[in-house]
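Data first, discussion second: the structure below is written as structure tokens.
Let's turn to chain A:
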Amino acid sequence: QSSAGGEPVEGGTLVYASGDAEPDCLDPHVGGNYPQALIAGQYLESLVSIDEDGEIIPWLASDWTSSEDGLSWDFTLQDDVRFSDGSPLTAADVKATVEHIQDPATGSSTGYLALGKVTGVEAVSDTVARFTLSAPDSALLESLSMPWLAIESAAGIARGIDENCLAPIGTGPFVVDEWVKQDRVSLVRNEEYNSPPADAAHSGPAHLEAIDWRFLPDSASRYAALQAGQVDVIDNAQPDTLAAAADAGTFTEIDAPRPGASNRLELNSGKAPFNDPFVREAFIRAVDVNDGIDALFFGTAERSYSALSSVEPLGYSDEALFDHDLDAAEALLDEAGWTETDADGYRVKNGERLSLAFPVSTNQSIPAEQSLFEQVQATAAEAGFEVTISPLDLSSWYGALFSNDYDVVSAPYTKVGPDVLRILYHSASITPAPSGYFANLAQLNDPELDALLSQASSSLDADERAALYAEAQERILGSFTVLPLYDQQNHFLLGKQVQGARAINTVSTPNFYDAWLSE
Partner candidate 1 sequence: MTTTPGSTTPLLDVAGLSVSFAHGTVVHDVDLSLHAGECLAIVGESGSGKSVTARALLGLAGPNAAVLAERLELLGTDRLGASERAWRGVRGREVGLVLQDALVSLDPLRPIGREIGDAIRLHERPGAAETHARVLRLLERVAMPNPEQAIRQRSGELSGGLRQRALIAAALALNPPVLIADEPTTALDVSVQARILALLAEVKEQGTGILLISHDLAVVNQLADRIIVMRAGRVVEQGPTRRLLEQPQHAYTRELIAAIPRSAPRPAPATAIPAGGQSGAPPLLQARGLSKAFRVPGGRLQAVDDVSLELHAGQTLGLVGESGSGKSTLARLLLGLATADAGTVTLDGEPWSPLPEKARRGRRHRIGAIYQDSLGSFDPRWSVGRIVQDAIRGPETVTSLLGQVGLAPELAPRNPLTLSGGQRQRVSIARALAAEPELLICDEPVSALDVTVQAQILELLARLQRERGLSMLFISHDLAVIRQLSDRVAVMRGGRILEQGAAESLFTDPQHEYTEQLLADAPRLVG
Partner candidate 2 sequence: MTPGSANRVLLRLAGAVFVLWAVATLTFFAMRLIPGDPALAILGGPGSQASPEALEQARREHGLDQPLLVQYAAMLGRLLSGDLGSSYALKVPVADLLAAQLPGTLLLAVCSLLVAWVIAIALALFSTGAGRIAASVGHGIELAGAALPHFWLATVLIAVFSTSLGWLPPVSSGDLSGLVLPVLTLAIPLAGFLAAIMRESMLDALAQPYVLSARARGESELGIRARHAIRHAAIPGVALSGWALGSLLSGAVIVETIFARPGLGRTLVQAVTVRDVPVVTGVVLVVALVYVLMTLASDAASAIVDPRQRAQASPQEVGA
């Protein structure tokens, strides 16, 4: 979607500056976080993709059919696609990919969960891969569109994790050439490339000769480097930078909110005081974030009233539930028995102060968001909530969650499709994994909701599915365990010389297949 026209120029090296953490492993099967998805999109491809309208479109799979009962899916692969090591893409590679993700030794989390219902893959022929499922999965195609389930060469996987992590072998337009830890990954053009997704602007190899993928953790330096022309594209552009860039008018912005859940606060309904819905509602009524979002995000983020990202077609909003109303909050607290007020102005019940623990991961929340949390703290205090924000490093933050030492928490989750709701709010997700991990941080335990979510995830009827998810979201928002804030922010700034770059509509990662550098 380059506005500036002209013929694409061949060649050149694009310098991409990423503010996300440097991946530990370039193979997104291993673990599976967003930074991996960002870069893996350049050298790995998925079976299907999603177009601008949210429709599933062909990619490595040219066609797919499901059985009547939804328990068996056949994917037909494109002809004549080759991995960067020269070997042809076959159904065996799809099988190897799924087995790799499902192998506990791989340590996949995102991909592993997304394939929860897949019991196996069978190579029916060289070009047809058959997925068998334990239950119908309405989210299967959405799951398969994600970079964490991208197809890798069986031979590549067979090299073992350590080697595969350094340079996974895929079919993408670029190939990992070298990885200088803590500095950059050099990607070079895949000269044999012939498998663009259905919505690509051209065919054949990429225009760019190479991508220099650098890790620039500091946002101010990232923007300075873009201004100095040292880099062509930056991600994680901060709100103030975006505002400055918009004023300067010398950069192109790509705003690509991530799919899945919105950025939201979850209230831990599993223990006091938030096991009382009145107190939860009181909190949500007391907190005022709208002005803060405007100021802190310089108008680059829009307030959300939905548990789902605005890019999710099935998202459901209800603004009325989140009206700021201090009087209502105080009334609710009175009703819940928090009637006394201590010297510091905090509510007290049975000699106990209305205190909320709010662990914040400094690795995951940007400064603007941390400031917003302080405003949450300040506005909640007006109603008599004492919010204790503790900034923690990643491990300690998870530690606090696992040991149930939190009342309020913000934990973004990216996944294509509304099925993310099942992961985040099904009561099964309250049971921690052996690692201590559990996704239902609101600890929402509602059998009816569970039923709705299970049903929706197996329903192959689009309308029924939409209705079920709407109802489920209504229940979730109505439980006052969630305070939506805004979409998971994902802004890219590009120098004017960069043409034809776009974000892919799956998990909003940038794609440089069509990109070229003018001048």
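The rule we apply is simple: contacts are C-beta pairs under 8 Å (C-beta built on N, C-alpha and C of every residue); 3 or more make two chains touch, one makes a residue touch a chain; residues count from 1.
These made the cut because all candidates are chains of the complex that A comes from, given by their letters.
The structure presented is a predicted model; accordingly, all values stated were derived computationally and were not measured.
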item: Pick from 1 or 2, the complex member that touches chain A; value: 2
item: Contact set on chain A toward candidate 2 in their complex; value: 17, 24-25, 30-33, 104-105, 107, 109, 112-113, 161-162, 165, 180-183, 214-218, 220-222, 224-225, 227-228, 230-231, 363, 393-399, 433-437
